[in-house]
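Before I ask anything, let me first share the structure, which is written out below as structure tokens.
Removed from the display is one protein chain of the complex; every other protein chain stays in position.
Now for chain A:
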Amino acid sequence: MGNETPARLPHVRTTSRAQSLKLKMLASQAVMRGLQRGLWRALSTGRCVQAAHGKEVSADVLDCSQPQYCNRLDTPLPDIPFVRSLNAEQKKLKEKEKGPWTKLTKEEKLALYRLSYELTYAEMSKSSNEWKTVIGAILYFLGFTGLVVWWQRLYVYGDVPQTLSQEWVEKQTKRMLDMRTNPVQGISTHWDYEKNQWK
């Protein structure tokens, strides 16, 4: 069911009033669905939301026909190094790397690492603050539901039957004990018939 309109001949009135109303309804439904989808996308995977949660956000455009660099815990060696085009200083460092590694300083080793990889394993597996938003939203909706239920109890529901009054329930319980309902494992086993009290 999309929102395609039927083909129209210019000289023939093909749509009646009911049909045009239906088309308007379908169009507005499609608009609403599109808004909802966009809203959901913005909320869940939008860059501002992800950044607010403390996750890393990349600004580049992906060309998936080329080998990609990826920061993945289960892929220790991505297809390409992180920095493809080296400046002069980085090229010198790469030349030095071809020699014995014991001659490299700590800073040079770190620089070489950062040339091949964007993030360390520690940075990749860092947790985010998303859970706070999730818990907050859950509590918010629970609270809202509570408000709705309370309003319903006040303004919508009628009186409960007389059989739920304290007095009736007491008489009812006494009757259930007198007729020994559920005497194997149920209510009658919790009443002490000699002492006339609950066990």
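Here is the rule we go by: contacts are C-beta pairs under 8 Å (C-beta built on N, C-alpha and C of every residue); 3 or more make two chains touch, one makes a residue touch a chain; residues count from 1.
Note that in this section contacts and distances are computed from a predicted model.
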Omitted chain (choose from "Vacuolar protein sorting-associated protein 33A", "Retinoic acid receptor responder 1", "thioredoxin-disulfide reductase (NADPH)" or "Cytochrome c oxidase subunit 2") - UniProt protein name: "Cytochrome c oxidase subunit 2"
Residue among A:29, A:129 or A:181 touching the omitted chain: A:181
Touching residues on chain A - with respect to the absent chain: 73-74, 125, 161-163, 167-168, 171-172, 174-176, 179-187
